[in-house]
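Apart from one protein chain that is not included, each protein chain of the complex appears where it belongs.
Showing chain A:
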Amino acid sequence: MNKFMTTFRHTYLSKVKAKSFIITTIIVMLLIILAGNFDKIMNLFDGSEEVGTIEVEASETFTAQFQAVMSEISDDIDVVDSGGDITLTVEETVPLSATVESDNEVNTAQQTEIEMALDAVNRQMVIESLDLSEEEANLMAAGITIDYDTGAAVTDADTGEIIEIEEPNYLNVVIFYITVFVMFFIVINYASQIGTEIAMEKSSRVIEMIVSSVSPVNHLFAKILAIICVSLTQLFFFVVTIIAVLYLVDIGSLISEFGLEANDRTVPMVVYSLIFLLLGLVLYLSVSALLGSFVSRMEDLQQALLPVTMMSLGGMYLGMFNLFDPGNLLVRITSYFPFFTPFVMPLRVLDPATSHLTVWTGILVILITIAVAVYFAARIYKGSILSTDQGIIKNIKKFNKGE
């Protein structure tokens, strides 16, 4: 155990003290802080000014009509006779045309408000010019109703009523997004690191000295655990930054602006996301260690790690593309494929129809795969450390025979 700790300490400290680790951690922490201050930064670049008053150059009847509509639509903009922030010149044709003159740019939200007011007045003018009755006018404005009564519609089994598909909860979606991105980022980054660690020791031959002191399996596990802990250390810094941003920066407005509000699935979502994040890291890093032990030369490493890259990329895209349809068949099937489970299963947690049993089955699938990967990694690593054979397939065949 002492030797395990020696290798663990050595690997962990050398990775955490590395410049690359410190720099990437700081960059991501800065990005998180920037994201937390998103609205302030946007305001910084927003040259437009708030319009408080508007001066209308048109007939009195039009001005009165416009004023009435405007006060309904916006609380901020008052119609004044002279000296307004902006000047609105209207030609009272049907449809009407208008010109807005201002010193500064009008921001998009207020532009929309002005347009809406003009549109309302315009509609009124059209109705008058066509001499339509109120009923006829209402008919024109009325929306259509369509019912999609297809076989695939989700119906309640007992009542046969069509259940409305709920709008996803955006806070949960954001949690999912963050989980998947962080997992992908760490997997891609650390898979190559653990592969490099193992292949480097083999190609530099220092491994023969090491395994004359400590058993190969002990050494391998210490390395895997150390790298996982390095990745968790980095994750810890990210989470601390996120929490700090939540407390220090008033992002309440930012959250409500995006309509992010917690619901009853938020807590399980956070818990399961964390579980899958951890399991995903352990799974992918164990597999990377397994693949790293196949190669004898550093040049072959990227090639050997290709499956990890492809799988994590595939898992991430599966999650992203099915974000608003977490119950579809593809998601249901791939959520049980061990390498996609960490990415896809949190997506299914978003769906209220997914039972806890399903999620736990996913967790079990990953745990079994990790056990298998670790078993083979240990077996193959033991046989491969003294080999200088090139060619990945040849190595796999040979080591698995236990030669």
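Throughout what follows, a residue touches a chain if its C-beta (ideal position, glycine included) is under 8 Å from a C-beta of that chain, and two chains touch if they have at least 3 such contacts; residues count from 1.
In the analysis below, contacts and distances are computed from a predicted model.
Chosen from "RNA polymerase sigma factor", "NADH dehydrogenase", "YCII-related domain-containing protein" or "ABC-2 type transport system ATP-binding protein", the protein name that UniProt gives for the omitted chain reads "ABC-2 type transport system ATP-binding protein". When the full complex is taken into account, the listed residue touching the unshown chain is A:V214, out of A:A35, A:I188, A:V214 or A:M320. For the chain missing from the display, the contacting residue among A:T6, A:N37, A:T87 or A:N189 is A:T6, taking the whole complex into account. Residues of chain A in contact with the chain left out of this view: 2-3, 6-7, 10, 14, 200-201, 204-215, 218, 385-386, 403.
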